[in-house]
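Dumping the structure here so I can ask a few things about it.
A single protein chain has been removed from this complex, and every other one stays in its place.
Every chain is named by a letter (A, B, C and D) in the order it is written, and numbering of its residues begins at 1.
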Amino acid sequence: MVNPLYIVAILLGTGFLLPLISKAGRRVALTVFFMSLIAVSAISYQWLWSFLFDGQAPAMFYTAGVEPPLSINFLLGFKEAIFITAVNLIAVVGAIYMSTQIKETGYKAMILFLLMVLGLNGLILTADIFNLFVFLEITSIATFSLVGMDLKLNSLTGGLKYMIAGGLASVFLLLGIIILYSLTGTLGIESMSQYVLNVDNVKLLSIGSFLLIFSFIIEMKQFPSNGWAIDAYDGVNPGITGLASATGTAAVFYSLYKIMPIVSDEILSMIIFIGSLTFVVSNLMGLMQTSPRRMLGYSSVAQMGLVMAAAAWSVFSQNEGLFFAAVLPLLLNHFFAKAGLFWITGIIKKNDYRKWGVIRENKVLLGIFIVMVLALTGMPPFPGFWGKWNLVLDLSANFEFFWIFIILLGSLFEAGYMLKWLGVTLKKTYEKDIVAYDSYKVLAIEIVNIMLLIVSFYYFFRQNHTHMGYYLPYTAGLALLGLRFLPEKIKGVLSLASIFLYGYLFLTHQSGFPLFFNAMFVFGAFVLTIATLNRKKKSSTFYGLLMLMIGSLIALVNAENILNFFISWEIMTVTSYLLIHRGRDSEKESFSYIMFSLGGAFLILMGFALAYSENPQALGYGIFSIANENSMTAFILISLGFLIKTAALGVHIWIAGAYSKAEDDVTPFISALLSKAGIFGFVMLLLTMGIPRTEYIDLAYILSWIGALTALIGTMMAIHEENAKRLLAYSSMGQVGYIILALSIMSGLGWTAAMFQMINHFLIKGVLFLAIAGVIFRTGTADMYKMGGLIKKMPWSFTAVMFGIIAISGVPPLTGFGAKWLLYEALIEKGWYLQTGAAFFASTVAFLYCFRLIHAIFLGQPKNEFRNVKEAPAWFIVPQYILIMVIFLFSVFPKLLIEQITRIVEPVFGQGVTWTDGTAYTSLGYWNGTTVMIIVGTIFVVLTAGLLIKMPKIQKVKQFNIVFSAERPETPELTHFAYEFFRPYRRALGWMIAPYAKNFWAAVSEWTYTISDSLRKIYTGNTQTYIFYILMMSVVLFYVTVGVK
Amino acid sequence: MELQHGIIILMGIAMILSAILAMVVKDLISSVIAVGVVSLFASIIYLLLQAPDVAMTEAAIGAGLSTLIFLYALHKTKDAEEEND
Amino acid sequence: MNIIHIIGFILMIIGFWGLLTQKNMIKIVLALAIVETGLQLVMVTFGFIKGHTAPILDSSELVKGAAEMIVDPVPQALVLTAIVIGVAVNALMLTFVIRLYQKKKTLSITEYKDLKW
Amino acid sequence: MDNFWTTLLYAFLSMFVIFNYGMLLGGVVYKIIARVHGRFGPPVWQPYVNLLKVMGVRTAISHGIMFWLGPVFRFAGGIGLFLFMPVVFGSVWMQNFSFSGDLLLVIYFIFFGQLGMALGAAESGHPYSPMGIMRGLAQVTVSEVPFALAVIALAAQHGTLSITEIVAAQQGGIGNWNMMTNPVATLAGMMAFLGMMMHAPFNLHLAPQEIPVGPPTEYHSNFLGYMQANRAFFASAKLILFMNLFFGGATNIPVLVGKTFTLYMFAVFVGVVNPRFTLENSIRWFIRIPTATGIIAVLIYTFKN
Partner (left out) sequence: MIKKLFAAVLLVFMAVMFYQLYSNITEKSELSGVARGYAERGASELGTQNIVTSIVVTYRGLDTLGEVSVLFIAATGVAVLLRRRKEDEEYAAPSKRQSSEILQTGTKLLTPIIVMFGVYIFINGHLSPGGGFQGGAVIASAVLLLFLSDVNYKINHGLFNIIESFSGAFYVLIGILGLLLFGANNFLDNRILPLGEFGMLLSAGAIPVIYSLVGLKVGTELASIIDNMKKD
């Protein structure tokens, strides 16, 4: 093993000699420069390698041949090896990224760069506290010089602020060091952490350790003493910023971590507090940013707060494992993603995130950009996700719920601005602009990206998954992303084939509810995917994303523990977001969708954590079987998360936008399949946890009302929509409300109703959304009043919609009636009469939108502009009729479906429905779907035949052959009564759909932004204000932690 | 020992006064010199604290070179001297 | 408990005062220098032991009984380093000030607020 | 089901009876309304005349397939509704196909004809059709609410949703009728009944200009014939439903006739003395008083059970 002191020797030696070497020419100097960086990297790799694979023990290296603490020593363990490897790697890559600038500035820039790297390595390696100070100064001064190197005003201003803050931090650091030295008589960190135990002067000790830590709090840029840092991130050359934000903070963080054992628990608590506060507040302030660099600055600061707090927690709770499980992945996630993103801002030099669309011209960079933004928002499989997951679980095992809440809140804010940036970048039209994609810069970013992925993989495999088969469903999506160059049709066929394969692989060894749901997902995905074959426009990512989403659904039901569940949930959220986002003008709507979804996901995670805290050994669904005061809170949190996904009343405001703005062949997936993911979650939750109740609160009852009101209000809103897809979206909301209502009954009959309604809704919404997709495909509009009379042009679509609305409205003889019948029987059996009334009201109101949908589009007067439209393509028609065939099958033989449902429900709740021949009996009533169908069919046929026989000669008439106020109308617009169809209804019952929820969430968002905006104003840009904050913070924290005597 | 104490207090007062002077005075050159004086007094105190090495360093670098660098910096930002508050 | 500690702390406070109130950037750097001087005084004083002599062993008794006779040399060594580093930082800061001055022709720190929020 | 053909035969028999009853009922009602207004009025057999007249028309125009199918839906809805209901309690041949489903099936099947009719009428392209449909549907949605609540209250009261069993529970004298045992639900149900019969004051769907009467504006000839024939079934079926639910059902045909006629007269007289409501007013009315009554009816059983 190479002595790490050679790192110092090589860097310093090269640095010192460079003035002479440069005499031999710039190229020689550059070569030497890179060679020494690579040599240093090689030393660190060698160490990391032997730690990873050769079981190397931590090694200590003294200097001067004298044992510590008399001499300074370097300590090189596994953690140090990781940190120096990462730092040296980014150093090499950063040098590549900055090579032009370095070349232009000359050998002096190389010296500064090398010595900065020296400082970073020293910070990580040294085990002496004063030596730490020296290396800190080396790092800082070299960084300052590099910051100011381009001599731009903003660089210089940022640099000066940085230096003054650094100067203040040094003052506190030195004061802390000398106090601790005077108390312990040593400067070695390890010996100091032992000697502090014997110190009598506790008060002075706590003052000393406070000052020591406080200087690091400044260096770690914690709120509010961090305005200077954000200004510096904003103003300084992104090459340096990326380097400093990644390596500088990592090294400083590590040195802080090293000295944590010295300080007392109170001070560790202070670190945790400040770190968490910074995480939330900085992310909150980030929401108002428009400059990407400043956004990244806020994000950096926030991430470091989180990492610092987590590290302090791991020391506090003496859980070394947590460092590797949570702190390190969080840090590395930030490390690579932040370096990469800052460097991308150096290529796309747009100071406004709304102008970033230009990055779409470079596909490589765009891909990296997406990956890194998703990594920063903590999505699986990136390391940030594993870190957050492990941290949250550990915190929950220690009952630190408030902290979990803070972390998740901060993460939500962060996702807020990062995804806003991503969303706008992916969609917004941009001014054509020449961007210099310097190949070496892109190369550097690509390397960082690969490193991020490697670390992701490492953490992915490091995590205990119990069974890797869970991830099988993602293979097709990933493969299709890889095969993005293939023609669309081939990718579509591949998708169909892989769905088929999934079905074969998974359905064969599942049972119970997972099998039931999975069958629906596989079948539905297969049928709905057929419609996507109609796509003509080339898209590199569509099928990949689609298959990832479908895979996530399959993985979701396949999951056997909450980790797998949550991963699938997150992937489902992201992929559906990206899919919705592909639609036209969808930025706002998809943003609202992802924010609600993430909020929901975080609530679920909170609930998981709460449940996990009761039983911190296992991760299986069994953890929900808790029976104490936490169970109710956990239930509320988790079910809130699921309710958001199912768009229950109050958290529904995203649904119409997301459904309507998604591409037309994507919406069926979301409505028919994705909304069932929330139902699946509910099922798993209720199966294991039941519905908790106390003496005063019966959650089942509350849940039933949520379901009933969702059904009613969703339906009410649907009838006033002009846009067909929005109408169907609210219809979905209402229909899913019934499912929740039925689930909350918690009886065999109720669950039978729920599952039946779910299948029913899946089939119908598939048909309706596909039919509408076909119509929109031909007419180019989703506004119903613009259409009319299309029945003659699109008879197949019309018929499909007609069957759809008959089924959805619950009119016998189609399946919808079965769902309603089961639901009411179950509700009355349960004794929930009022809910029954509400559900009934909802189901009658549903007629209104059903009629409106079919009337406004297909009936009435055809419009001139659609006189030549054709029937929708067969790609749309075929899947519709496959689904309709299934609807008819279950209508004629409801037993087929209900028996399957009984099979899975019976073991839990007992039988809900009994059978005599084809008649289903409940405790209240009976129903024979087959005879109903036969009778209705017979009457219908007989009457049709009668009319045919008796019918006099039919005269064909033209469109306007009607008499209207004694006049024959000429324009269809005058005669197609469709716009604001149910206006009287709105006048009478509009109060029911007053936009309380919408206003509420608008107020929430407005307040969040207002708070964000007023908070960020504390960063006035005036250096003296920042000095004031730093000093004030020192005083406040001093009195809080050390206290007045 | 008492004498030394007295000297220290006197020098301390002198240092504090010149530090205040350095902050209060409008003229930047006087300000720089005043800070130099603070360092100079500090180096004497170091001698009294039995720290001759520090004393030498403070005198040579803190009081000497540092002051000089400030003066050069002043020279380079000359036109600003009138407008400082 | 030493009077020099008080002197050092007062110097630091004066320096902080300057940092907070002086608008001229050169004065801010000067203020930081005062803070550093005060801090260095405090540090050296921490190593002072009443009645002990400087850590230079120029007589044989001193060599033998050094541990009982000399003041603590470590703070001195640390301050030595701190002074040099302080000057280096100040010099660099001044060059920033010079460059900034060349950009905007003013030394008032309140004029350099382009980066904010 | 064990003897399908018998069932079928009985069904045809009861259909024949009810058709004629319905036709005559209509004629009688026209007469009575005229007398109340001080006119002589048409003969009682006028509906037969009307029906024969429209069925005899030799030409027809169609606006399209759905327009054509609308009356079929409508008629099928009326007949179906009737056929899913037990008509006379205890009678073998007046049970129809009530074994196919319970009260919920009947309630939901009411919509079948209405929906189909709405689709057909809407294809005509005449703006009055959808306008009338909108009004009719809107009113149905709200008038169904008190009705549903009343039905729920009955189901809660009797612990069953089977019409036959509900009727059975009411046998043995007027004191056992739900009218007496569950007056609140009956009140709610009867208010809903007014709306469902679509007589004045709740007949705004016919209103656009009275002459081209609402949804069927464009219908004529055989189409209209189907619809007129349907009216006989549909109205009778609804009457029978209410009779069964609240007024003890019928054990023989005279009782059936007596009870349903009284019920019909109730609706007619309310209509005669009340002016027509605007749609908003009628919606508001239904959502207030009848719904409140229905909620009370349901709440009684919520707390009783």
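Methods note: a contact is a pair of C-beta atoms (placed from the backbone, for glycine too) under 8 Å apart; a residue touches a chain by one contact, two chains touch by 3 or more.
Everything quoted here is computed from the prediction, not taken from an experiment.
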Touching partners, among the displayed chains, of the absent chain: A, B, C
Touching residues (missing chain, whole complex) on chain A: 3, 5-6, 8-9, 12-13, 15-20, 61-67, 69-72, 105, 108-109, 111-112, 115, 118, 122, 126, 128, 130-131, 134-135, 137-138, 141-142, 144-145, 148-149, 151, 179, 181-182, 184-187, 195, 201, 203-204, 207, 1024, 1028, 1031-1032, 1034-1035, 1038-1039, 1042, 1044-1045
Hidden partner interface residues of chain B, rising order: 51-53, 55-57, 60-61, 64-65, 68-69, 72-73, 76, 78
Those residues of chain C which, in the complete complex, touch the missing chain: 1-2, 5-6, 9, 12-13, 16-17, 20-21, 46-50, 54-58, 63, 66-68, 70, 72-74, 76-77, 80-81, 84-85, 88-89, 91-92, 94-96, 98-99, 102
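One rule holds in what follows: only the chains that are shown with their structure count from here on.
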Touching two or more other chains - residues of chain A: none
Chain C, residues touching no fewer than two other chains: 21, 23, 47, 95, 97
Arrangement of touching chains [line / ring / star / complete / other]: line
Chains touching one another, given as label pairs in label order: A-C, A-D, B-C
Chain A to chain D touching residues, read off their complex: 789, 791-792, 795, 798, 802, 805-806, 809-812, 817, 820-821, 824-825, 828, 831, 833-834, 836-837, 840-841, 844-845, 847-848, 850-851, 854-855, 859-861, 917, 919, 923-928, 931-932, 935-936, 939-940, 943-944, 947, 950-957, 959-965, 969, 974-978, 981-982, 984-985, 987-989
Contacting residues of chain C [partner chain A, same complex]: 12, 16, 19-21, 23, 25, 28, 32, 35-36, 39, 42-43, 46-47, 74-75, 78, 81-82, 85, 88-89, 92-93, 95-97, 99-100, 103-104, 109-110, 112-117
Residues of chain D that touch chain A when the two form their complex: 1, 55, 57-66, 68-69, 71-73, 75-76, 79-80, 83-84, 97, 99-105, 108-109, 111-112, 114-115, 118-119, 122-128, 130-131, 133-135, 137-138, 140-142, 144-145, 148-149, 152-153, 155-156, 159-162, 209, 212, 217-218, 221-223, 226, 278-280, 283-284, 287, 294-295, 298-299, 301-302, 305
